[in-house]
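Note that one protein chain of the assembly has been removed; the remaining protein chains are unaltered in position.
Our next item is chain A:
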Amino acid sequence: MINSDTTILEKEPERAAASTPVSLARRIGGLSDRAIAWLFITPTIALLLAINIFPLIWAIRLSFTNYRANRPNAVLENVGLQNYQRVLTDSDIWIAMQTTAHFVFWTILLQTLIGFSLAYLIDRKFRGHAFWTTVILIPMMLSPAVVGNFWRFLYQPQIGLFNYIVSYITGVPPSSFEMLGSVSLAPWSIIIVDTWMWTPYVMLICLAGLRSIPDYIYEAAEVDRASAWRQFWSITIPMALPFIMLAVLFRGIENFKMFDMVMLLTGGGPGSTTEVASITLKREAFESWRTGRASAFAIILFVAVFGLANIYVKALNRVKQR
């Protein structure tokens, strides 16, 4: 028995060598493994360069010129930092940035609170929880164009269901207020739709976080005589926090460049009360045709989002490493 054991051990390296496949390169004539690896990733890299990196570099170039896309044959003049200077001193743009910040703040706050609460409720294994999870996810699966148009009907003062329900609850006549047309309500009408549509997404991420907490941690806490309240604050929240922060990051980046819903619901109006940065950018680029200046603005937005996201990811990693 001992003898046979030693012979098996001695043969081990040979057997390992025999079971390792012949290098791929030797089978495909003349190419090294490294060359084959490059062969596989080149199409992806080429595509990324063509549709992501090249336009970005081109936009940076244009941001230093007076280029106008509707006059492609005009002489291109290098204007240095003038575009950036104009953008950063333009009070309209600063107002648009404030509007954007307002949207980002409220949508994230509402979506995180409601999303986490829903996740917390649906995490209890009650009868049919899988069905209700799917139902809750439906808004997120719809096309923004459909959602936008659909909500315009709901917000319609005379026939809209939203106004009808509000009037049913509060007693205010339905046609006495106009969600999309009033200066004070229009921003909120967009926040409501975005929250309706994207809360399920936040819920899904929070649910993943809650499911990642093993049952025995709660059992240990229960034996350690921690109340439900204490379990929630000292176990559930800290352990789900990295997931919640991730959801906030995703929604934050997404809503910083929010365009579709605003365009479909209010188009930036009434006046410019819902004109977020991306709408201003679009007007600058495709209505005023100041392509150079719009490029500068786009670059500024890009750097801002990129910088904020980076700071945030650092914080997220700190939380995760605890």
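To be clear about the criterion, a contact is a pair of C-beta atoms (placed from the backbone, for glycine too) under 8 Å apart; a residue touches a chain by one contact, two chains touch by 3 or more; residues count from 1.
By definition in this document, contacts and distances are computed from a predicted model.
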item: Choices "Carbohydrate ABC transporter ATP-binding protein (CUT1 family)", "GMC family oxidoreductase", "Thiamine transport system permease protein" or "Heme exporter protein B" - which one is the UniProt name of the chain not shown; value: "Carbohydrate ABC transporter ATP-binding protein (CUT1 family)"
item: From A:Pro55, A:Pro238 or A:Gly267, residue that would touch the chain that is not displayed; value: A:Pro238
item: Selected residue (touches chain absent from view) among A:Val75, A:Met141 or A:Val223; value: A:Val223
item: Footprint left on chain A by the chain that the document does not show; value: 1-2, 214, 216-217, 219-227, 230, 234-235, 238-239, 322
